[in-house]
Every structure is written in structure tokens, then in C-alpha cells.
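One chain of protein is taken out of this complex; the other chains stay put.
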């Protein structure tokens, strides 16, 4: 990305004839309606994130960026979002500095509030339980940062694939038990007011997949497959069990002040899913 | 759908040897966590809805159904959801009686709260503006009903395709102006406390598409295409303009007590979208 | 749908001032390239289909319609596709008469070839194996008809959800065996040259799901769940086994002259899928 030094952020670029072009967005609006979120969506951008091991990982992010719009302004200057995101894409690694990103965004757009949503696949090496062979596995994650005045809130979302084995099927059947791929989806509001260790996607994922009948793995040899099969069978859980154990785990996670959870199992006996949702101290208006 | 009269709703079906099968879901749970929503998702079912003209329309709905689960119960009896939905699919037309559906669901599952979400394409005949030729057009819609104790809330959601023509592009260009397909997405909380006329999807859709630069149509002849092109051009609107006019329209809609709106334009000059969101008196925890 | 009798199919609709509007599509093209398929996609339309029981079922179809375009013509008159589809939506039931649909389409567009693709959910009542309780289940289906000169070809596609239980996992584990939801996807070219009984979606679906470890069902009570669990376990199959048995079944299906098959299992031990594809006498250029 190269931003020409002569015209950083200048909306009012002269046209080819050197004439100034009208700023329609900057005009007055008379309907008296201030808008809560105005911006761009489905913006694709490579973003570097800090991993728990300290190294950066470049993810292919889909971004939504928005600011509030006062009642008297007709429109937002949307190119400024892309300019900022492209600069950060090239120059910076995102992590603790999300507050800096939001503050910059609020200033560039001359707004009172600003919000950034990133959705991306995050790769973590996963080791098989017996053979110890490993391969990367991609987890669907979200980061949402919001600044309102000086107040910053940060949400972290993650989808953890796993498996569930049905306790009812196991209890009533002479042999076997139906099991299936499932997903644990968590949205965590990070506690930005207190001092505590960083909350890492790596730790949240590892903690959540322990609450399932069994984690899933990218690479399994036969000894691993035996281990996984037997672990599933001895650890039968309904989606209700998984979400209760995930609730217990998140209640004890330092730095997470409130959370929303969903577990959805792609039942192997139905074409529809078993689904459960539970939130604690969570305000969905944050979403 | 045929439900054998001998065993309606009976979980404890004897197996083939006449033995009773253990009810694992009915066991005690000791973790002390009551769950907010437990049920089934991605259930596909034909559902008959009442149209504004009084005739039923059968839609191919995707349903999510859930109830709360007390802390001491291990699991929900999920087949009961399907039994009820299949019975209604065969026997009833859904409309004002959604309260009856929810009350029945709460009773069947012995729950305190119950929730039904339906997502479906709803077809409405759309007439071209000049030729008056018409064809069906499918609108993505949602209905959510929730009962909590005796309190019922109803949300109606609709996605209205339309077009926007950019006022900035029109003002600064010597000829032409970029325009594009856009979507207005509205979620309305219906006022169930007061007496007023029914809120119809047909009316909400018609009202919202008037707020765009121009509606879109399934069938246009040349005289229609000329009309649409000129209407777009003379009615230039940012997504910010559309959502403000949609806000004015919904404020005046009888029977709608609060609402959440989004407008997203598939910009013809970018691969990303312009996006705006605005809600009034709306509690996202309802979603 | 109502088509005003005064102007059926007339492209050259006078505008409001009574002037004739230029037919740009009808102009000459000089690049010398005849195009294979020109038309409309993502058209949503209710379509009535004949069921095996003789009754019509209205499905919410997504249609793609196209014709060839000679080298000297600039464009196709796309509104004619919508006019025809809307008329059939209102007036006719689609089945054996797909040849009539294609012939009409070829004539309306003055083309040499014409093609119709419909994708839809098709509902079939499914009965549980022990309790015999039933509910509708939606199957993703496609119909493609193509006419080239006088030659008609018809493809029928169906996605059948089912389950597979892993023979390897069963053999190496002391107890249990991983199983999962899977999909069998078949595309069949119907034999339009010979006389034989109709090929019904109902029969193809029933035949294909027998080739899995077990079918899936919309509604299962406990005795059914026991039956399904034990059937899965005693009928362990890799995706390779399923596709081989599906191949044997389709080879013996009267009226199916060639086919393409895929089986994909949403492994409960991985976040990725096991996948297999096999075709016999099938020309993918038909797709």
C-alpha cells in the first residue's frame, strides 16, 4: 500500500481540470436523525495479529468499520475507513493497540463513537493426542472494538469445532452411540477496567474444546483415532452439558467480564441440529 | 404428516422388546446452571402463513425452536418441538395465532419460556411501473415469537432489495452517476399491548422500498426500464438517506413499537459495501 | 401473476409519450462470437411440481434460464425469461412437460438452444423406523432441462443427508465408533430415448439413503433412536463404501442412463470432511 504524501486523507481532491469537487457528504441534513453506525462492510484486508507465542500471524480479515453520524450531517466520508485500514495492514500488528486504532478512527472521521469488526480464520498448530503429530487448524474468529467517547469495549468471538456423543443414545442402545461434529461459539466481553493477564484466543479455544465430548484434530493416525473414539464414548455429553461446562470455564477465566455462548451439534441422526444458547451478564446491544 | 394416535408426545416409548428405555434427559443436573434457550435449529418445514389478501401462502421455512431449561434438569426433550411444528405444518395457518403456538410449546416442554424463529422466502406479486406487467418476487423474511411467563413478544424481520444512486457521484460527474443494488433490512417489534390494525409484511415491504432511490422489480419492459433509470437518477440517495427515511416511515407505522434497521449497498465502484445501522427503542437482547 | 393481455411479450413497449424506444439488444454485433448461454440467474419463483403420489407440491425455486446467442446479435431479451417462468408459476404444474417448457422458451427467445435450472427444497414425509411417527423433511434438489435443436436432455440432482459410521474406528476401538452426518449428492441424466417408468425423486432419495450406514429422520422417539444407533453401528461404512453401493443402486435404476455421485462426511473427529466422487458415462459438459 502506498499513500501519496501530497494528499493523505484529503477528500477534496481537485479533479483533472484543477476544479474543486463538491463535498455532498458534508452538506446539512434536516431530518433531525442522528445515526448510530455508518460505514463500510465486507472489506477484505490482510491484518497482522499478535499470537500468544509473540510472533505475528497475517490473517485474511473481512472488516466492518463504522462511526456515528450527527443529525445535521448528510453522510460519512467512507474512503477514510479504507485508508486507515490499509495503512494498519501494511505497517502495524494489531493487539493491545486496538484502542489506538479506534481513537485514530474516531479522529479521522470526526466522530463521537467508532467501531471495528474483524472476522477471520486464525491458524493454530494442533497436536494429535497419541502420535503427537501436528498440523495447522483454522478457527473462525471475530474481534470487535468500540469506542464511545473515551470508553472502549472489546469483544472476542471464536467458533470451536468439536464433537458430542449423545448420553441418551449410549444409555438406551445395546452397543454404539451416535456422535457428531458440533460447534461451540463464544463471544467474550473483555474486562478493560482491571489489570490481569491478556486473554488469548489460543487459551479460550483450548479451554472450550475441553468442555466437549472430545476435541477435533486436523491430523490423526490410527492410535489417535482409537483414543478419540474411546474418549468420545466415555465422555458422553448433550449440548446442554457442553454449554454448562463452558459456562463454568468462562466464569473462571480472568479478564472475561461477561460472555454469550452457543453450542450447535450437527446431529448424525437428523438433518437438523441440536442448539443451545446461554449468556451471562451479556448485553446483546454490544453485538 | 401422520402422528399415530397411540403415542402422541410419549417420550417413554417401549422398545421392540417391550422394555422401557431410560429417560436420560429427565435426570438431575447438579451444576446449578439454568439455561436460557435449548432446542433445535435448521429445521426445515413447510408453513402456511396468512397473506394480507386473506389467502394462505405455503412457505419453505427454516425454524429454530427453543425453551428455557431449569438448573436441575439435564436436558430437553427435543422431539417434542418437531412433533408440534409438523402438526402445525399440516393442520394450521400461522398468523394471529402465534401466541397459541407459543403457549402450546411452553406446555409441551413444561417450560417457563418458549421461542420460535422462522426464516423463509415470502412471495409477493410485483407490478412494473409503466407496463403494469407483474411477476412474483421473493422476499427474505423472519418471524420471531417469544413467550416468557405470560408475556408475548413478536418480531417481524424483512429484507427489501432496492437500489441507491449516489448523490456525490451525480454532483461531481459531468454525466451519469453510479448506482447499485442495495438491501434494507428491518426488524420490527410489534406492539402486542394496544389495539391497532395488523402489521402486514406486504405493507412494510412497500413502505420501505419507497425510501430507496428506486424499488427493484422482477419484470421490466423497456418503458419500465426507462422509468426506473430516470427515477433512480432524480432520486439520488446515500445509504444514510435511505435509513433516515426508513426511520421516519417506521416511526409512523401503527403497531410497530420499536425497530432496528440496516441498509447495505453493493457499491458498483467498490468490491465492498456501504453500510449503515440504526435502531430506535430496540433491545437487541430480543434477537 | 397477471400479464396484461394488451402487451404480452412485447419488448417494444411505447413509453409514456407514445414514442418507440430503441431496441439496443437487437442491434448487430461484429465481434463474431456466438455465446453458449445467455440469460438470468438467481430468479426466485414458486413452482408447482408433480409428486409421486400425483399431488402437486409448490416449491420455492431459484431458477437460472439461458439460451444461446448468435454471433451477430448484441444481446438477449431477458424479460422474456421472467414472463414465461411467471406464467408457468401461475398456471402449470411442472413434470413430464419440461420438454414443452423448453420448446416454448426456445421459441420465445428465437434461439437454437435453451436451458432451465431449478434448485429447490422438496419436502417428503419421513416415518420413524419404530414409532412410525412422521414429519416432513426437506431435500435439496435440482432439475435441469436443456434443448438443443430438437434434442432434449434432463438432469435430476438430489442431496440426501444420511450418516456414516467409520469401520476403522469400530475395528480398532475397545468400544464405540465415530459416526457423523454425511451427504450423498447425485446428478442423474434421465434416459429420454426409451420407454420406461418415470424416475421419481422420492424413489431416488429412498434408494440412496439405504446405501449409507443409516438414514437420518426428522422425528425420532427413544425407541427409534435406539434402532438408529444400533443400525449405524452394525452397518459401518466409509464414504468409499457408500459411493460404491450407490453406484450399484443407480446402475440398476431404470430410466437413468448415466450419473455423477459425491459423498461427503462431516467427520466427527476432524473439522474437515471425507469426500469421494465417482461418475459413470457422465459428461460434465452437461452441467
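Letters A, B and C mark the chains as written, and numbering starts fresh at 1 in each.
Just so we're on the same page, contacts are C-beta pairs under 8 Å (C-beta built on N, C-alpha and C of every residue); 3 or more make two chains touch, one makes a residue touch a chain.
In this text, all values refer to a predicted model and were calculated from it rather than measured experimentally.
Visitor: Of the residues B:44, B:117, B:225 or B:241, which one touches the chain left out of the display?
Guide: Only one of B:44, B:117, B:225 or B:241 touches the chain omitted from view, namely B:225.
Visitor: Using the document's definition of touch, tell me which of B:43, B:168 or B:242 contacts the absent chain.
Guide: Considering the complete complex, B:168 is the one touching the chain left out.
Visitor: Per the definition of touch given earlier, which of A:98, A:137 or A:208 contacts the omitted chain?
Guide: Candidates A:98, A:137 or A:208; residue touching the omitted chain: A:137.
Visitor: Write the list of chain C residues that the hidden chain touches.
Guide: Contacting residues on chain C, toward the hidden partner: 15, 21-22, 24-25, 29, 31, 33, 35-44, 64, 66, 69, 74-76, 78, 82, 167-168, 171-172, 238-241, 243-245, 247-248, 264, 271-279, 283-285, 287.
Visitor: Taking the full complex into account, what residues of chain B touch the chain not shown?
Guide: Output for chain B: 137-138, 161, 163, 165-166, 168-169, 172-181, 214, 216-218, 220, 222, 225-226, 228-230, 232-233, 266-272.
Visitor: Tell me, which residues in chain A touch the chain that this view leaves out?
Guide: The missing chain touches chain A at positions 1-4, 7, 10-16, 21, 23, 43-46, 58-60, 79, 82-83, 85-86, 89, 120-121, 123, 125, 130-138, 218-224, 226-227.
One rule holds for everything that comes next: only the chains that are shown with their structure count from here on.
Visitor: Report the chain ID whose CA centroid sits closest to the centroid of the full protein CA set.
Guide: Smallest offset from the overall C-alpha mean is found for B.
Visitor: In angstrom, rounded to a whole number, how far apart do the mean CA points of chain B and chain C lie?
Guide: That pair's centroid distance is 27 Å.
Visitor: Based only on mean CA positions, could you tell me how far chain A sits from chain C in angstrom?
Guide: Comparing mean C-alpha positions, chain C is 36 Å from chain A.
Visitor: Of all residues in chain C, which are in touch with two or more distinct other chains?
Guide: 137-138, 218, 220, 222, 226
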